[in-house]
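Only one protein chain is missing; all other protein chains are in place.
Up next, chain A:
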Amino acid sequence: MKTDDLITVLARDSSPPWRFRPVLLAAICGSIIAAAALFFAGIGFRPDIAEALGSGRFLFKFVVTITLAVTASLAVGALGSPAGGVRRRGLLLAIAPALLAGAALLELAAIPQSQWGRSLVGHNARFCLTLIPLLAVGPLACFLAALRFGAPANPGLAGAVAGLAASGIAATFYAANCDDDSPLFVMTWYPIATMLVVLAGYVIGRKLLRW
């Protein structure tokens, strides 16, 4: 076929294209709904939620997880375009870990050394490692589905960052159930759970997001 003829064929296809940005926004809404549905149906708030709301350590968990969800979602938006890199938004991704590391240092100063170990181990580590990935399944599916409408220059990286965003949303819900509020616990276990989701996103993204 001649290129001019191909161009004629392409120009005859008048079906309006799916715009990546609105699709991604819809996927973010879908992610939140999916995680919320699972959370309220099967997990729920911790029993002492009313008291917890008065605790700085409890509330700070949400500062970290929501920061992660927002910055990683922005990075997914950038990575979904063929010309989009994460150079500037990549720096944004450092905010959540930096906040958490800062809080952990403060915690080390605030509590006696004899309690460090107990705060770090907590009593919910196994739930943390299972519930965050479980809550992240729906959001990860939404983000990957949206990225199919994009054209990520690096499919593996885009999938991994989608996993990061999905973890941020999942962890935001999980944090309302988890009664381990010490930054030492959060800095130890949440990132392990997140890495599982990131790895899944990377592996699936490499296969699914080629274009």
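Please note the rule applied: contacts are C-beta pairs under 8 Å (C-beta built on N, C-alpha and C of every residue); 3 or more make two chains touch, one makes a residue touch a chain; residues count from 1.
The definition used in the following text is that contacts and distances are computed from a predicted model.
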Hidden subunit of the complex - UniProt protein name among "Dimethyl sulfoxide reductase anchor subunit", "Molybdenum transport system permease", "Sigma-70 family RNA polymerase sigma factor" or "Amino acid transporter": "Sigma-70 family RNA polymerase sigma factor"
Contact partner of the left-out chain, one of A:Leu6, A:Cys29 or A:Ile192: A:Leu6
On chain A, residues whose C-beta touches the chain left out of the figure: 1-21, 23, 80-83, 149-151, 153, 210-211
